[in-house]
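Note that one protein chain is taken out, while the other chains of the complex remain in position.
Up next, chain A:
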Amino acid sequence: MKKSEIESGLRKCFSENTVPDAVRGGRENLILAARQAYRTAVREKRISFWQFVLYQIKFTGRSIWGTQIAVLAAIYLTLYITVNGDFAYLWNRRLPVLLCFSSVFLLLPALPAIVRSLRYGMAELEQASRFSSIHLLTARLVIISAGDILMLAVLTAGIVLGMGQSLGAVVLYLLVPFFLLGSIYITIALHVDVQHVLKICLAVGMGAALLFWLLFQYHYGFYEHSFQTGWAAVCAAAVICDIIQLRRAERKGAAEVLL
């Protein structure tokens, strides 16, 4: 018997034996229910991730950015009072370490917002927005990063244009610690038990500040470099590492929901 004959035999056999008997009134009822479900689904249509980020700005963005600006202003005021307005005294040798400190302190106010989204799971928001808690965390990270990068850009422009400092040094000591620390914070947030995230992140931040201070005191050569391609690669690697970690966490979260 040929393959085609077997196939047509199977088709004939199935069509004769597996056709449902009289279809009852189910189809009409189904159409009515489906129309209703469609109307509801259209009303609750899922928004895009970027729309979600914009909505989040309304709720959390302003408070995070406000805190960060306040922290920067506080640092500026402290320094201003300490040196009696004589910034030239500071810029001479201390600029790189001050930039490193700015990176560290700029990230600190963002930590409570990250921990909050992890700690409370944000189940209600997740339900209402139909985004997972990792999406929520990502949205917050996008908001935090956007604000930080804007503030870093203003700081860089102010120092380079206003005070005539080298762009390479400013970018190196401002951006590299920022990206590296950010990446460490995300790793901690995704891998450490939520109860300890804030404490560990604060310890890491303070440790970094202490390290920068010790390097300033005992190994000043660390602050005499300039931004080069290798450092750009370090920043890119940190960002890629963040993206990979967030995607992995999202997949893991989706798998947990399915199980």
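Criterion: a residue touches a chain if its C-beta (ideal position, glycine included) is under 8 Å from a C-beta of that chain, and two chains touch if they have at least 3 such contacts; residues count from 1.
In this text, contacts and distances are computed from a predicted model.
Of the names listed as "ABC-type sugar transport system, permease component", "RNA polymerase sigma factor", "TldD protein" or "Glycine/D-amino acid oxidase-like deaminating enzyme", the one that matches the UniProt record for the absent chain is "RNA polymerase sigma factor". Among A:9, A:66, A:158 or A:207, the one in contact with the hidden chain is A:9. Seen from chain A, the chain kept out of the figure touches residues 1, 3, 6-7, 9-21, 23-24, 26-27, 29-31, 33-35, 37-38, 40-42, 45-46.
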